[in-house]
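Shown here: the complex without one of its protein chains, the others still in place.
Order as written gives the chain letters A, B and C; numbering starts at 1 within each chain.
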Amino acid sequence: MAQFLLIHCPDEPGLVYKITGVLFRHNLNILRNGEFVERENSQFFMRTEFAGDFEPAVLLAELQALLPAGSSIRFSSNHPKDIVLMATKEHHCLSELLVRHAFGELNARVLAVISNYEVLGDLARRFDIPFHFIPHQDKTREAHEAEVLAALAQYRPEFVVLAKYMRILSSEFVAHYPNRLINIHHSFLPAFVGASPYAQAYERGVKIIGATAHFVNEQLDQGPIISQSVIPIDHTQSAREMAQAGRDVEKIVLARSLKLVFDEQVFVNRNKTVIFD
Amino acid sequence: MAQFLLIHCPDEPGLVYKITGVLFRHNLNILRNGEFVERENSQFFMRTEFAGDFEPAVLLAELQALLPAGSSIRFSSNHPKDIVLMATKEHHCLSELLVRHAFGELNARVLAVISNYEVLGDLARRFDIPFHFIPHQDKTREAHEAEVLAALAQYRPEFVVLAKYMRILSSEFVAHYPNRLINIHHSFLPAFVGASPYAQAYERGVKIIGATAHFVNEQLDQGPIISQSVIPIDHTQSAREMAQAGRDVEKIVLARSLKLVFDEQVFVNRNKTVIFD
Amino acid sequence: MAQFLLIHCPDEPGLVYKITGVLFRHNLNILRNGEFVERENSQFFMRTEFAGDFEPAVLLAELQALLPAGSSIRFSSNHPKDIVLMATKEHHCLSELLVRHAFGELNARVLAVISNYEVLGDLARRFDIPFHFIPHQDKTREAHEAEVLAALAQYRPEFVVLAKYMRILSSEFVAHYPNRLINIHHSFLPAFVGASPYAQAYERGVKIIGATAHFVNEQLDQGPIISQSVIPIDHTQSAREMAQAGRDVEKIVLARSLKLVFDEQVFVNRNKTVIFD
Partner (left out) sequence: MAQFLLIHCPDEPGLVYKITGVLFRHNLNILRNGEFVERENSQFFMRTEFAGDFEPAVLLAELQALLPAGSSIRFSSNHPKDIVLMATKEHHCLSELLVRHAFGELNARVLAVISNYEVLGDLARRFDIPFHFIPHQDKTREAHEAEVLAALAQYRPEFVVLAKYMRILSSEFVAHYPNRLINIHHSFLPAFVGASPYAQAYERGVKIIGATAHFVNEQLDQGPIISQSVIPIDHTQSAREMAQAGRDVEKIVLARSLKLVFDEQVFVNRNKTVIFD
């Protein structure tokens, strides 16, 4: 299994030399290395894949001694992440993730599916995944979210994935999973924020539509973007046909973005992402 | 030279049959035919490329008798369109169009270049195109636009192309060239309307940037879109590097859109376009 | 349900007029119309979507009387096509089709899955589709194909889809399903014909890989191409990583191509396709 060293710290001269020196002295062999310096705010990011036996606490101490104050230093063994999926009525993103999961392609363990409708329960059961139907009708947003949070809590997921979950989540909800809540939005953000992006796209007469996978923060459709993709359309397509065509883009973008996150290739840098691929 | 019949009218049964019947009875041979019915507003669009000798007035009368009231019926011989190009300081769109023009690839005659800076004058002169330097400094918008309109008027252009002309035009100006003023906007509209779209894209952390060619109407960056194109970017690119990368997209999208318009492939349908390709 | 008139005949003047005239006189309303003339061989193709009640035999007779000898004239009600899927060990194309089928998105009824390995049986069963395991080991090609043909025959499929079926089929086999056997090839044909295209792509050092859906004819990977798609790659990707990345392209290209075929949007024109979309 691959091992990763993940560092985010203020930039200063000699960081690569210092960090690789620690690994070298411990006889750890670097398999792949990526660095990025964000000049605007002088931030240093480094992702190192390495091989060899090591004592994490010892290396961490050595690295902390060498690196500037405020450094984030983390080891990861690239284990499959524990996740819960949330969806509403559309199946395509959920299907995509359940199929990949069933064949071990997601680097994750899908612990459960939560939905505010019952329609996707059959799909989850076909793949032997627990399905929680938590309707929102006749409930306040707070009451419904409390139920969802309770259902989530029992699984202690590392990430929660909104696979076409069509309800807006409150800031309070989002705060439970900071940088751990991932959404697929069915437009090429920041175009067509909010509801019915395909209807908006149709109205505007655009010639390309897209999809955006992003971390969710407290502002609607404003979180750090992980990945985007697009397809061409033309005047002959209705909003409904655009939505159909867009499904393929949505599910592939979401699945790839999750793979990037679960494989520890994504750093969040304020409201953006730094991605090593 | 190709000949086109271009019809836009309210939809009703039998239109294709009636129109092709007129052509058939006059021994005109259809080379390519495209129709589109926009159901929402029940609008019929048809573009027919045909061969053979004909008397336009006669055919027009026959077609008018057959088609519903409010029909737009037009013949075009696909002649090179008379155009004037406007630019500011960036050369890439202007270069692209002047090169294509020099080699007869634009289906247009570039009559002049107008700019509010002097920097692109050398480029225009290399291609033997008259260059009008009309600075805007120390002038009201009205005064400046009046000078530009006067310069344009002497050329009687069929189309005016904003090839990275970086000043906002007033509604009064736009009204002189309804559906005849074409702009390239350096973003994937409707994302990043207005100034500095690459800086906005950098701030937002998008993973794809684009460009949009559109007809100009009275609302900023809201006119009917002709064509759009995109390229992937990543976190390593500054706003300036995005702008550099975006240039290739801008110039190709603009050139292709002009070709579509000049080859009579584009209908304007309210705030959208119908394109036959 | 949509109704289609599908015509392929030698080109001559007045075809559109004559054909639409028949429809008009029978009070059939054209919803969408596409024509294409292939000039090289003077072939005319027309696909008309229309609404209204009609007597197929009557219209057929009228059309046959008007159209040149050798015309192919066909009505289709766009019914779901009966199909059988064939696969080997890789799941991604089969999963994609079974999911779409389960949610009614394929315009087809999947009658069975046939495989020369047992590994995908579990997947088929999750979607309640009969699975035929027909191993090829210790059999001649003829013997194995005879078994497969026998299994197919009981379902009388309109189309057979090779969803990553990794054995080459004999001309005799192919002849049973002329223009009704569809394959996904995991390269951007005609590059990398035959086995191990990703290994070939890695060796050659290409910067883009792709996938091709095509009708199968008697020559390996030479049949009429329905659709192709590509993704960028770079020097960091091994042949195995290219194969992983290519899966998303393969399955989407195959699914879209099937939709085009099943929705009667595809004509075969010698070794090419004419596609109305």
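The rule we apply is simple: a contact is a pair of C-beta atoms (placed from the backbone, for glycine too) under 8 Å apart; a residue touches a chain by one contact, two chains touch by 3 or more.
Remember, it's a predicted structure, so these values are computed and weren't measured experimentally.
The undisplayed chain touches these shown chains across the complete complex, A, B, C.
If you put the hidden chain back, the residue from C:T140, C:S171 or C:T236 that touches it is C:T236. Here the missing chain is touched by one residue of C:V206, C:A243 or C:L258, and it is C:V206. Shown as candidates are A:L31, A:V58, A:I168 or A:L220; the residue that touches the absent chain is A:L31. The residue touching the chain not shown here, chosen from B:Q3, B:T48, B:S95 or B:S257, is B:S95.
Taking the whole complex into account, chain C touches the unshown chain at residues 36, 38-39, 188-192, 204-208, 210, 224-230, 234-236, 238, 269, 271-275. Annotation for chain B: contacts to the undisplayed chain at residues 91-92, 95-96, 99, 102-103, 105, 123, 126-127, 244, 248, 252, 255-256. Of the residues in chain A, those that touch the hidden partner chain are 13-14, 16-17, 20-21, 23-24, 27, 29-33, 35, 37.
The rule we apply is simple: only the chains that are shown with their structure count from here on.
Common neighbours of chain A and chain B under the contact rule above are C. Between chain A and chain C, two chains of identical sequence, the interface residue sets overlap for the most part, with shared numbers making up over half of the total. Centroid to centroid, with C-alpha atoms defining each point, chain A and chain B lie 40 Å apart.
Averaging Cα coordinates per chain places chain A and chain C 35 Å apart.
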